[in-house]
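Below is a structure I'd like to ask you about.
The complex appears here minus one protein chain, its other protein chains still in place.
Chain nomenclature is as follows: A and B, assigned in order of appearance, with residue numbering initiated at 1 for each chain independently.
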Amino acid sequence: MKENETIAMDRVSVRFTSQGRVVPALDDITTTFRLSELVSVVGESGAGKTTLGRALLGLAKPDSGAVMFRGRNIHRLGKREMKDFRKHVQVVFQDPYDVMNPKHVVLDYLSMPLRFISGVSSRADLRSSCSGLLDQVGLEREFLSKYPHQLSGGQKQRIAIARALATEPDFIVADEPTSMLDASAAAGILNLLRKLAAKRGMGYMIITHNMGVAAYASDRIVVMYSGKVVEDSAADDIVNAPRHPYTSVLISHAPLSQRSERKLLAERDGSDADPDATDPWKLSGCRYFARCPRGTEECRKVFPALSTVPGGGSVACWNPLVNDDGSRVS
Amino acid sequence: MKIRESKLERLFRTESGTDTFLKKLLMSRGGMTGLIILCALAVISLLSSVIAPYSPYAIIAKPYLSPSSVHLFGTDGLGRDIFSQMIYGTSLSLEIGFVSAIGITTIGTLVGIVSGYVGSYVDEVLMRFVDVMLVIPSIAFMIFVSTIMGPGVISVLTVIIVFGWPPMSRMVRSQVLSLKKRGFVESAVVSNSTKPFILFRMILPNITSLILANALLAVIYAIIADASLAFIGLASTTSYSWGTVLYNAQVEGAIYHNGILWITLPGLAIAVTGIAMTLLARAFGDITDPRYSTEGR
Partner (left out) sequence: MATTIADIRGLSVTFPSKKGTVRAVDAVDLSIEEGSIFGIAGESGCGKTTIGLSLLGMIREPGSVEGTIAVNGKDVTSLRGEERRLFRWKEVSMVFQGAMNSLNPVSSVGEQITEVIIDHTGGTRKEAMNRAADLLRKVRLPSDILRRYPHQLSGGQKQRVVIAMAIALSPKLIIADEPTTALDVVSQEHILRLLKEVVKASGSTVVIISHDLSLIADMCDRLAVMYLGRIVESGRAQDVLSSPAHPYTRALIDSNITLDKRGKKVESIPGYPPSPINLPSNCRFSGRCPFATNECFDSEPPASTLEDGRVVYCYHPRHGNEGK
């Protein structure tokens, strides 16, 4: 039964006011995540991927639309229902260096969800549960009495994951779990998440700007641009045959093991103009139009809706890079 | 063997190191100097009856004597010993300083925390009120209030506290707001922590040192405010603070009688106290997180 449970976003929009302008961080997003799913949300900074995660967790309140879990809008839950939701859905925040109170030790940190969600109260029980959690993330129990400044970034991130695991959740949202870490520590963290997911039948959502991380850790990839989902498909399809021109840019920018001159010689996203300077909010049509080498008059005028393609997955593009019969556009 | 830290030490634990707060304070030159001055002042005020050769009220010599070995700072118009007045004044000035600081800090912290943490309309109402308090010309209003209440220590304290807390609450509020966005507070939120837990275990410990540093500055603010009120004749004339000495010096035309010392002494004492408080507050700030002032993620 658990495998089929979902969190669904129904026409969710979140708006922020920035420098006097209203900017939609999430613009009319409708999508469903199975709790057992290994999914990544990919996009550059400002694409709205962090807001998507926060809306899903009940931390960013939608201006319109609903996030549904077990038939209830999670932004309208009472105290007890919220506690139940937090038990099932947990989070690992982006910045491991800021995730622990500088005045608390690891035991204090890991005790929070046990005390406030699982209802563990005796010191002995807390201590033994917390050492169990440390064990799951590959750290010795000596870490219980350490302060954050005594830990490396990778160790802090492991401890953040341990906190998220405390309630034995079904789904974990991890916002850029590796972006602040060294390569080796990053690999350790992703391997840990994969291992835990396989062992416990848990799903996760990894929010990242790095297509390499997404491809390594997930089965499904959601690509976001300017608050919109532009492509949502199986990871294999995204990596091997991206449909949206933006997806292909992210793929071509993803790190490869071997030295590759092509990346620095050829500009493939069609914009020699500074991408930071283009303002997608002024456009009525496709947000990606200003940077897209395949843009047409239609793209400029009308935003392409996210629509399903044969063979699974969906894309929001008038001129996708893969034809409906599966052949690639040259 | 590891010695367990006391609760107090843990509260003051700094982000950068494992040294206890006190040790770090003693190691910093400024903090040490401030602490020595403060201790000296405390000793003077505690032992004022022993140190002062005469009662501040007793008429013991001719009026307007110049400083001499018998009367270190000379005598006033009634023939009372100015040195003894200064010694007794230390006691009252420090009392006013610390009592006001406690009042200012308590109200300021409370309002700041409630405003920053609860947010929405509560924040709106409280901060508009603070804005109003901040634009009222405080000295003028102080004069008004103490005229109504009549001169005396109680009215001085009331006036100082009423006008002292608003800036403090602003500062606390902005700290609470920036802490609310920090990852560790959000971690507590998604762990379903209770509001008191977040407030007392997450937010408060991270602003304690900042509040204390500002409380020290409030002490000197209060002493100066007391002196200002005294100078314009609104303090109690029956008990001696440095402000009272200054007031007497002014109304009795000290400069024409026994030189500049009488009128400069209270100012000097206030300045020295001010330096001590500032040094201590600075040391507090440096020892605890130096990023406090700039953090806003």
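In this text, a contact is a pair of C-beta atoms (placed from the backbone, for glycine too) under 8 Å apart; a residue touches a chain by one contact, two chains touch by 3 or more.
Just so we're clear, the structure is a prediction, and the values are computed from it rather than from any experiment.
When the missing chain is restored to the complex, the residue among A:L144, A:A197 or A:M211 that touches it is A:M211.
Considering the whole complex, the residue from A:I251, A:C299 or A:C317 that touches the absent chain is A:I251. Of the candidate positions A:A235, A:A290 or A:V322, contact with the unshown chain belongs to A:A235. Interface note for the absent chain: among A:S128, A:S152 or A:T308, the touching residue is A:S152. Residues of chain A in touch with the missing chain: 19, 44-46, 152-153, 178, 182-188, 190-191, 209-213, 215-216, 235-236, 239, 249-251, 253-260, 263-264, 269, 274-277.
What we mean here is this: only the chains that are shown with their structure count from here on.
Looking at the complex, you find that chain B touches chain A at residues 10-11, 13, 15-18, 182-184, 186-194, 197, 201-202, 205-206, 289, 297. Within the complex formed with chain B, the chain A residues making contact are 57, 59, 82-83, 86, 90-91, 93-95, 98-104, 108-109, 112-113, 115-117, 147, 149, 160, 163, 166.
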